[in-house]
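Below is one structure. I have some questions about it.
Omission of a single protein chain aside, the complex is shown with its protein chains in their original locations.
Let's turn to chain A:
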Amino acid sequence: MGTDGPILELRAAQPSFDESGMAPVPVDLRLMPGDCAIVDCRDYARATLFADLCCGMVALASGSVRFMGLDWTALGDRQLYALRGRIGRITRRESWLDLFGTHQNIILQQLHHTTRPTDDVVAEAMSLGQAFGFPGLPLTSPGRLSAADLARASCVRAFLGRPDLLMLEDVSDMLPPDATVALLEAITAARDRGAAVMWFARHGATWAEYRPAVNVHLRLLDEGLFPVRGV
């Protein structure tokens, strides 16, 4: 599933304050295939809410949010969920189900949204897992993994299945240094095949090594989303 237009487009999207608690200010943003937007945001919760807004999970008072040319508000439930299956997310929100092992958590999205053979999905997850520093795929319950291993597992889950949009919240405080290079390589590979990336960062140091490859730099504040000069 590809698109010639923007992957993600927010047109004067004003979140509903009553339902989300986000400041009701209009936000404009346009991410083309291959774009990488760094969003400076010191507040983890605000970053998560903004990512939710981009994924059509926050009600709008006005404006529109389009993903791959489709307006979230114009979609029915089935289409909406199917479209979200094209988004890879690293989130700081509690997102691991203790009902399953970590390996099942990682491949769950792919198993749910695609008809790819399970062996293929597992093989791709194994390969990504090794790139991010796992010996294979962790089978234990997510509750028993360290924060560092959960951050690695989040990366594997986000990049699995060639998503069209990557929403990466800042896990640099948990991600071990050996996995950072793998993260940058995975971002580059995803952009090369046409995915757009939105990377939330708390500090400049998080993405300093990737600075030359970044083409959009924004700052997310309570007052809205503002462009930053000098990328």
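We adopt the following convention: contacts are C-beta pairs under 8 Å (C-beta built on N, C-alpha and C of every residue); 3 or more make two chains touch, one makes a residue touch a chain; residues count from 1.
Everything below uses one rule, namely that contacts and distances are computed from a predicted model.
Enquirer: When one chain of this assembly is omitted, its UniProt record names it as which of these: "NADH-quinone oxidoreductase subunit K", "Glycine--tRNA ligase beta subunit", "Glycerol-3-phosphate dehydrogenase" or "ABC transporter permease"?
Expert: "ABC transporter permease"
Enquirer: Using the touch definition from the top, which of A:Arg89, A:Arg152 or A:His217 touches the missing chain?
Expert: Considering the complete complex, A:Arg89 is the one touching the chain left out.
Enquirer: Based on the whole complex, identify which of A:Leu97, A:Ala147 or A:Ala213 touches the chain you can't see.
Expert: The one listed residue touching the chain not shown is A:Leu97.
Enquirer: Contacts of chain A with the missing chain: which residues?
Expert: Given the touch definition above, chain A has residues 51-52, 55, 57, 77, 81-87, 89, 91, 93-97, 99, 108-109, 111-113, 118 touching the missing chain.
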